[in-house]
Each structure stands twice: as structure tokens, then as C-alpha cells.
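Only one structure is covered here, and it is reproduced in the block below.
A single protein chain has been omitted; all remaining protein chains appear in their positions.
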Amino acid sequence: MTPTTSAARILELRGITKSYGSVTACDAVDLTVDAGEIHGLLGENGAGKSSLMKVLLGLIRRDAGTVLVRGEQVALDSPQEAAELGIGMVHQHFSLISGLTVWENVALGDTGAVNKQAVCAEIAEVAARYGLPVDPEARVDALAAGERQRVEVVKCLRRNPQILILDEPTSVLTQAESQELFAVLGRVVQEEGRAVILISHKLAEIVQATDRVTVLRKGSVAFRAVTAETTAPELARQMVGRDVSLHDEAAALGMLPVRKTRTAERGAHDRQPPVLRLAGLTVEKGGVKVLEGVDLTVGAGEICALYGVEGSGQAVLGEVLAGLLAPTAGTVEVAGRRVDMSRPGALGKAGLGIVPEDRHQSGVVLDMSVTENLTMKSLDRLSGRFLLRRRAMHSEARRLADEFNIVAPSLDAPVRSLSGGNQQRVVLARELSGHTSVLVAAQPTHGLDVGAIEDMYARLRQAAADGVGVLLISTELEEVMALATWIAVISSGRITGALPVSDATPERLGMLVGGEAA
Amino acid sequence: MSVLDSTTTILASGVRLTVPLAFAACGEYIAERAGTMNISVEAMMLGAAFTSIATASATGSATVGLVAGVVTGLLLGFVHGNFSHRAQINTFVVGLVLNALVLGLTSYLITTNEFVSHQVHMLSIPLLQDIPLIGKPLFSERWPAFLLLALIPLTWWLVERSRWGLELRAVGENPQAADVTGIKVNMRRRQALLWCGALAGLGGAYLAVGEVGSFNQNMTAGRGYIVIAAVIFGAWRLGRTMLGCLVFGLSDAMRLALPALGVTLNAQLLVAAPYLLALLAMLLFTTQHREPGALGRPFERGST
Partner (left out) sequence: MSAASLTSGDEIARRFLARLRPGPGGWIATGLTVVLVAVAAGASALLLLLTGGSPSASAAAIWTGSLADATGWTTTLLNAAPLLLVAVGACICASAGTFNIGQEGQVLIGGLAGAWVGLRLALPGPMLVVMVLIAAAVGGGAWAALSALMLRLRGVNVPVSTLLMTFLAIQLVTFAVSTPWLQESAQGSSGIADAASNPLPANARLAGFGQYPSVQLNVGLFIALVAAVGVALVLSRSRWGFRVRMLGLNPLTAKHTGVRVAALGGFTLALSGAFAGLAGGLLLVSPVGTNRLQAGLSDNFGWDGLLVALVARNRPLVAIPVSLVFAVLRAGGDFLSATGVPYYLVDVVKALLVLAFVAPPVLIDLFSRRRGATPQAAPDMSVVPTKVKAAA
């Protein structure tokens, strides 16, 4: 194959508009992608990145605008059409079906008769060409996260796509795995003349891996540039829509280099008396140890972070600390007293509050009122043995809503009617009410806009200042570095190291995440 | 001689009772692999049994009646599919209401109408039917019974080997992932229900214009639920589902035949056997992840 150097325009989107009811997800978006380039698509959550890509994949129909592939106008009404045009996507979630084998998953989305031999041969060929070994006969539920990602990439590349879309591909990968992925992508564009669209909200990644970049903000294109001619702060400014001078925002946006925080400078070495102590915590799921002998201590008034990539065991630990999952072995001590993990609600009673990773699933009850959501954990205090005391619940809810600036149509309105940031505040307010001595915040800023992120950081710092021990579970390196005084790293269900933030560098943390001692 | 004869009689009656179950179970199997717990299979069978006799009576042709039964099943599958996989009404609610509606409607209509009896003709395979013991039961049947010989392999091929079936299984296992891959999840589920309706309709019509020749009130008497039990008993595998139908058909035949033979065996136990076995099967299998991952769960885009 001859290397393609000409900047042939392979894809052109003109004036793409898509709205859901009154919400405009994409507003007249223009985007051009050339063969042989990695094009970064940068934007906050809700900026319209995924809607735009769904249009491009034929998953949703655009309201207006034209799409040109290799200069020809196309309809893009179905995923099949997108596939025929050579547009393929590596999805991050929900894309592989665990009950099926690898080859069946790869064959899904094709048309025509199913030919197992042909599919398996193609898998072997693609795997050999890009150095991505996979076993076509294996059932997907037996694969680890990294292997699944490989299957995703193979599945996509087998279609021989001219335009390859990757959606936040590195969130489940270690740094080393990410580097390998970008190496494969580099070969795909440079040697084979394909185009790659890399969707990310991580500035560092965009700056490192892309040739050109388009920034989306609130559904419109805010900025486009050749990556080498712009800077991370400029991109951040364009993404948020104002100058990003605050250090927290920079952290929230994943901007490097990382600066140490004031809290961090405040003697990270003399640790406070512990309010949360995990010892030998082990969780087995289907015979696999997803957490193995986790020891972790959080002192009063300090923010301790547990850093790792998706699938490293962070989510499992979050489930254990939310009381959703009983550990197979090990102990949890809150405020010096051992908690009986088999008793539901025991952690809460012992004084542990948690902002869970997926607030819709385990944080709030969307169809109950704000009042009910704010008071559901403190009914011992607010109600009688048998009957609810509505007035007491109401006044407590009013107090918390005022204290945490919860904006709601009414305290009787269902939490469903609140914005994401306000829902998150409801969770935080409830979990900090009462005699909370430990607060666990699991991915507390996922899906929030920059304003809400700043607010969340301020409140976590305030909680620590009030003497609450905070355990921050996060996949965001910059968030961890900005908030924590002490950072523990988890990899494959094990703590691979813990160090004060003053000793932490992205490189050292990266090695720990990869499972190596720093 | 009498033992052999009575064994043949029981076998023959068992096979006859199995055939309608097997037709409907092929359909229910597909619906469940696509993720629909379809309890309206009872309505499909009962409705088809009624319309097949009504149509046969009106046209004078049992074969036309059979076709009318299939069409009735298709219609009910269409209604169920659109209610539960377009309008997103809980599939159990839809099933309950359809069962109640069809039972009421057919019961009402059979008491207000007179129908002429019609039956499709017998088909006996020469030579094979003379095999002792199993010859008559297996090779001398009303002709539509032999359709099973084609429909069971066809169902298997559709699910396990065709692209449609691969997509169907994907939809039943993980509708979100199937959607992202470009499969129209709810459309596949509606199609599976159509297939289910057609086959359950064939089963119900076979019961009426095949075995019995007439329709009586609540003729299927819960056979649809036995079909569901058979699919569960078969742990969502076609071969074992068919085996379940045969076991249930034979136990029904025993119940009918034993008093005449002077054997006292608890009839209620035999009637209850399918349900009991299905419950036992669920107790044994559900932890082995045999059932389709998204069985009974509705799919809407955007709900994670």
C-alpha cells in the first residue's frame, strides 16, 4: 500500500442540525476530515459530540444539513448505509454482546448470509496485520476489559472503514495500552490513508495524538485548528467558552501540566487520625477476584484519592462502600468502629456517606420528591418508629436545599425534574447530613458541566475542612492531583501504591496504574 | 398383545397431543430468544383454533381453516408486538389482557354460533406405519403434523445459522449493544412475535381442524402455558424444548388412558407435571445463565 500524503477530503459535514424537542444538540455544525489524519473532536459532556457522531453513523436522523463522503452527497439513513460508505466506530460501552462469541459479535451488523469460516479468517487477518491478537471462538463474557477493546477495534477494522470513529477510547485503558492503541491508529492513518475521528474530553490526549482539532461547545463549532499550531489552554478556553484561569477548571478539563494544590502543600506527611480504614478487602465475582486485599486509610479532614482506570476495581469498591455488595473477605472500619457489612444500611449508620458513581442508579430515586430524596437516610432522626413526620422532613429538606443551593421547582417536585448538577447536590447534601465522618465521592464530576464541577470541588474541600475524611475515587488524573493530599493507585483490583501528592507525578502514577511499582 | 396395543394407543395419543404444543413451542422459543416473555401464546392458540373452525365451516375447507388460524396468530402477534415493543406497555399486561379478551370473545362467539365440523385428512406413510409399536403413532397423522418435520429444522436454522437469528439472539441478550450495532431491536422483537403468532396459530388450528374437528369453549385449556413451561423446561434450547413438549404430551396421554386401563394414578399430578417440571427446571437452570439476558425487559433507546 502506498502511503497517502495528499490531503484528500474524505468527509465533509455541512450545517448538521439535530434537536430533541426544545433542546438543540447540534446547531449547524460543519466538520471536514481529510484522509490520512487523526481529527480530534473535543467538547464537554453535552456539547453535541455524540449526537453528531450518531448522525454520522446513521443511528439518528439529522434535521438539516448535508453529508459528503469523498465529495458525494449521501443520505445516511441507516447504520448499514454508514457501514457501506466506510464509516465505522469503536464504541466505548454497550457494544459487545456477552452471550455471543467473538466471531458472532464481529459478524453482527454485516448483511447477507452468515459465514463463520470467512469471518474467522478475516479476524485472523486483521489481527495479524495490526498486532491485535483475539480468539474468535471465545465467548465475550470471558474476556478482560483490554481484550474486549481489542475485539472492538478488530470488529471495526475488519469492515475496512475509510473513516474510523473512536469514542473516548482510553477510559478503560492503562497508559501503556493507550500508547499501543495510538500506535495502531497512527499506522491506520499514515500507512493506509484512512481517517480517524478521535472523540475526547481529555485535552492531553487530543494534543498528543491528533493532527487537527475541532472544538464543539453547546452544539456549535467553537473553534478549529491544526493541533500543532494551538495550545492546550487555548483549546480549553474554546471548549468552556471563557478564560480558564482557575486551577480547578484546568484540572477538570484534563489540562497538563498538573500543579500542586494548596491543600497538597499543607503537610501531606503528617497524616490525621483515620476515620475510614479498609483492611484486606476482597471481592470475588464469578470466581474472579475483582478486588484483592485492598488496604486503605483515610484520615479526618483529609482528601485521599483512589486513582485508576475504568475496570480496575474502582467501581467495585464504590459498590462495596455504597452497601450494594458485600465483600468476600476483609473489614471496613468507620470512625474507629468495625462495620458489619452484612447489615444493610450499616455503613450509613456508622457515619459513611457516599456520592455514588451512577447517581441515577444508586444515588437518587428519580420519581420521588426532593424532600423524600434528601431525608431517606435520616428517617431515624426525622420520623417516628412507624409513621413519617412530614413536617420534620420538609423543614430538614428546606434547610439542606438552602445550604447546598439546590435549585428545584419545589421540594415536592420529583428529582427527575432537576438538572444533573442539582441532582448531584441532592445526593451530596443527603450524604453529608447527619453525623457523617467519611464521605466517599466516586467519579463525582462525571457528566457535569464546568460550573457544577467547580462547585463540587469547593464542596469536597469544604467537607474536608469541616473535619470529614474524603475518599475521592476517580479516573481523572488531573482531578486527583488537584484535590487530594494522598493518592493511592488501584490496578486489576489491587492497590499498587500510595504516595503523598507532593511525591506524585503523572509518570509515577501512570506506572502504578499499569501495575508496576513506582 | 394388550400391553403392546395399549402402549401404541398411549403413544399415538401422546404424539397427537404433542404436535400442537410443538408448533407453538417453536414460535414461543423464537419470541423468548428475542427477549419477549410472551404469555399471549395461549390467546394465539385459542383464537386460531376458533377462527380455523369458523373459517372451515364457512368455506367448507379445513385447509383454508388452517390458514385462517395462522393468520389469526399473526394478527395477535402483530397486536402484541406493537403494544409491547412499540407502545412499550408491559408485556405481561399485554399478554394477560389478550388472553382474557380472546377467551371471552371465542367463548361468546361459540355460544352464539353454530359451526359445521371439519377436519383435515389423514396422511399415513406406507410401510413405515406398519412398524410395530411406533409405526402408527409416528407415521399416521393428520397431514399438517408432518409440517413439523420441516418447521423444527427451519426454526433451528433461523435462530442458530441465519443472520436474522444472530441478530435475534443479540437482541435477546443485550438490546443496547444490538442497537448500537445498527440492529432495529424492537422491530426484530416484533418480527419474532409474528413468527411466534404464526406457529402458535398453526398449533391452535391443528388442534381444532386437525385433531378434534370442532371447537369448544376454552378449547386450549392452558396449553399455551404448557408451551411456556416447555420452553423453560428446555432451558431455551430448541431440542430440549421439543423434548419437553413430548414429555408433556405423553403425560397428558397417560392421564387420559390410565383409568381405562384400570391403573389408578393421580390424574392431578399428571396435569400438574408440566408446570412442576418447568418450575424445577427454572430452579436448576437460572443460575447457569441459560436464559436470554434481556428476557422480559423492554428496550427503549436512551435508557442506558
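A few notes on this one:
Lettered A and B in written order, each chain numbered from 1.
Definition applied: a contact is a pair of C-beta atoms (placed from the backbone, for glycine too) under 8 Å apart; a residue touches a chain by one contact, two chains touch by 3 or more.
Source: prediction; values computed, not measured.
Among the chains on display, the ones the left-out chain touches in the entire complex are A, B.
Residue in contact with the omitted chain (choice from A:Gln73, A:Gln361, A:Ser419 or A:Ser502): A:Gln361. The hidden chain makes contact, of the residues B:Ala58, B:Val97 or B:Leu147, with B:Val97. Where chain B meets the chain that is not shown, the touching residues are 37, 39, 83, 86-90, 92-93, 96-98, 100-101, 103-105, 107-109, 111-113, 222, 225, 228-229, 232, 266, 268-269, 271-272, 275-276, 278-279, 282-284, 286-287, 295-298, 300. For chain A, the residues touching the absent chain in the complete assembly are 19-23, 322-324, 344-346, 348-349, 354, 356, 361-368, 372, 376-377, 379, 383-391, 414, 416.
Here is the rule we go by: only the chains that are shown with their structure count from here on.
Chain centres here are Cα means. That of chain A falls 46 Å from that of chain B.
If you check the complex, the residues on chain A that touch chain B are 57-59, 78-80, 82-83, 91, 94-100, 104, 107-114. Considering their complex, residues 161-163, 166-167, 169-170, 173-174, 176-183, 289, 292-293, 304 of chain B touch chain A.
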